[in-house]
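A single protein chain has been omitted; all remaining protein chains appear in their positions.
For clarity, chains are labelled A and B in written order, and residue numbers in each chain start from 1.
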Amino acid sequence: MIRTEEMLLNVGPQHPSTHGVFRLVVKVDGEIIKEATPVIGYLHRGTEKLAEDLQYTQIIPYTDRMDYLSAMTNNYVICHAVETLMDLEVPERAEYLRVIAMELGRIASHLVWYGTYLMDIGTTSPFLYAFREREMIINLLNELCGARLTFNYMRIGGVKWDAPDGWIDKVRDFIPYMREQVKGYHELVTGNEIFLNRVKGVGQYTQEEAIQYSLSGANLRCTGIPYDLRKEQPYSIYDRFDFHVPVGETGDAWSRYLCRMSEMEESLKILEQAVDQFPEGGKTMGKVPRIIKPPKGEVYVRIESPRGEIGCYIASDGKKTPYRLKFRRPSFYNLQILPKLLEGENMANLIAILGGVDIVLGEVDG
Amino acid sequence: MKWMNELLASEPASSNLFTFILITMPLLSIVLGFVTYAILAERKVLGYMQLRYGPNRTGGRFGLLQTVADVLKLLIKEDTRPKQADRALFWLAPVIAFVPSFMVLAAIPFTESILFADFGVGLLYFIAISGISTLGMLTAGWASNNKYALMGGMRSAAQMISYEIPLLMSLIGVVLFAGSLNLVEIVEQQQYVPYILLQPIGFIIFFISATAELNRIPFDLPEAESELIAGYHVEYSGFRFAFFMLSEYVYLFAMSALITVLFLGGWNPIPGLGFIPDFIWFGIKFSIVVYVFMWIRATWPRLRADQLMEFGWKILLPAAMANIFLSAILKELFF
């Protein structure tokens, strides 16, 4: 009788496929995972604590650093929370700029996911193709706000800068180009037999489990629940656009892949309409008091970020700084299901599952 | 090269040793030169396939000295060894992996005149010796005392065992047709029709197994970067790592040369183009094979360990066996 021994393996905090400082303590029997324990907190910066001493406008740059792949949505959620609490009206032009920026950010975020996910699976080329397009989006956003990653673009009651001349046309030109590229991505990867073998049936869960674990975004939609806050509880001006919510059927890594890919196309649809409806002229900042002091009370808003449902809770005591600020960070919630998914899988699937959940560690750790 | 055979059969003497060293030096420098520029070529090819330039600073516009600089860096780097590593095996592993890779080169005929050891069982020798390298990887994985390395070593052992068999079996068709295990004779048999046309199934199986033997994408599981970080050589640095790297590329050289010899007709020209010297023909065919290896690397994702095993045992092996029967029948009927 051969004596076998379970091995304790530390995946991370430095590991090429954990996408940041994330540690997974894995008990393996050979290559089969018996138990996986996620360890997080390596990137915890205490945003919520810091925010207690910051004025509302000063908090916005901190949100950039949470989900650094789609900083625009993070910008939006805090602005939206304060605006809801203060009952501020945002000018139409600003809303359109916000939506365009957010949807561009969503595409850019999904592109990073697409690239890195395939890199995890083992193919290197799609990563660079995805980054070519992401670079273009980032350049567009750079023109809009002067930053490439941490945009700090939105303000309570509007946006910081108006779009530069000809910017909207650049976005308009980008849309058909991007459509072609998405087709190209499908040609490059989607039909690949090895890829299909790697993702089909991997990390599968049911609708009930997805809801039980508070999953959101593509992680929830891949099971077939058409839950997208842009449709479910339209915020901003999303009720003006015609788009549909892509859902998967099987709830495995493959359906998550397909969901995210079609989400990019849907975002392009929204962009197209937003660019067409973009108002001529108009202000980009609403009427906002010089010092933002929301009234006493509390507010919780949630919006759809590329990773899922991002929420912002503010308890205000009528001062310049929030009494309590809390972000509902989708990656944090989505990651909880990981130990369950990993049980009994092998090491190669670990990477395919973890990558499929699409986490940003800055967001997980807050 | 009769004199070479005579020399090999001669009694050991210090003058003979000197001649041997003198003769092998050009081959070794060719191989090292190839490795240097194969790495550069791979990076360039990958670069152009992936919308970037590849090395373009060191050594002029095309980065001609990039690999030289890299190797130099590896050689002068501090040699680190994990404290808990098995000292003797840790030292031995790169050697075990490296030496066979050069040994196999002796058996490969590049042209009718440029060959070193023209012996009867050249093909068998090649396969047998190249199998030893796996031992080096396994040793490295074990000796590093690193869990990732161990997993990489185990994966490589499993992979090599399961792919060596279809690799060898796919060659039996060629051997049947040629009626010899001697590589020179195999090439001479292909004077008019290369075996890739007569043995298409054998070629495909051989190519796939060869990719697996070379640990290249989609079969790079032993060193899967995104899973095992670098697999069996994760703890190696400096010139020990350079040895692994070198043996990997020497094998690429050897395997491509072998495919050229076995399936593409070696130095035989395409009929009517005989005025081009034979070593150029060899070079062209060889380069195409190397390019295809790089191409595949740029395009495909990695297989999973269990899928790899399944593919090896359930698809490649039966197909290789069927190919043997088919070849035997064809041989009986037509040749």
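Some notes on this structure:
Everything that follows uses one rule, which is that a contact is a pair of C-beta atoms (placed from the backbone, for glycine too) under 8 Å apart; a residue touches a chain by one contact, two chains touch by 3 or more.
We adopt the following convention: contacts and distances are computed from a predicted model.
A chain of the complex is left out here; the name its UniProt entry carries, from "Iron(III) transport system permease protein", "NAD(P)H dehydrogenase subunit J", "Enoyl-CoA hydratase/isomerase family protein" or "Carbohydrate ABC transporter membrane protein 2, CUT1 family", is "NAD(P)H dehydrogenase subunit J". By the touch rule given at the top, the unshown chain touches A in the complete complex. When the full complex is taken into account, the listed residue touching the unshown chain is A:V301, out of A:V202, A:C259 or A:V301.
Checked against the hidden chain, the listed residues A:Q14, A:N139 or A:Q212 yield one contact partner: A:Q212.
By the touch definition given at the top, subunit A reaches the unshown chain through residues 40-41, 44, 46, 48-49, 84-89, 211-215, 225, 227, 232-233, 287-290, 293-302, 309, 311, 313, 315, 317-318, 323-324, 326, 328, 332-333, 335-337, 365-366.
We take it that only the chains that are shown with their structure count from here on.
Across the complex, subunit A meets subunit B through its residues 7, 9, 15-17, 30-31, 118-125, 127-129, 132, 189, 192, 194-195, 197-198, 346-351.
Considering their complex, residues 46, 49-52, 147-148, 151, 154-155, 217-218, 220-221, 224-229, 298-307 of subunit B touch subunit A.
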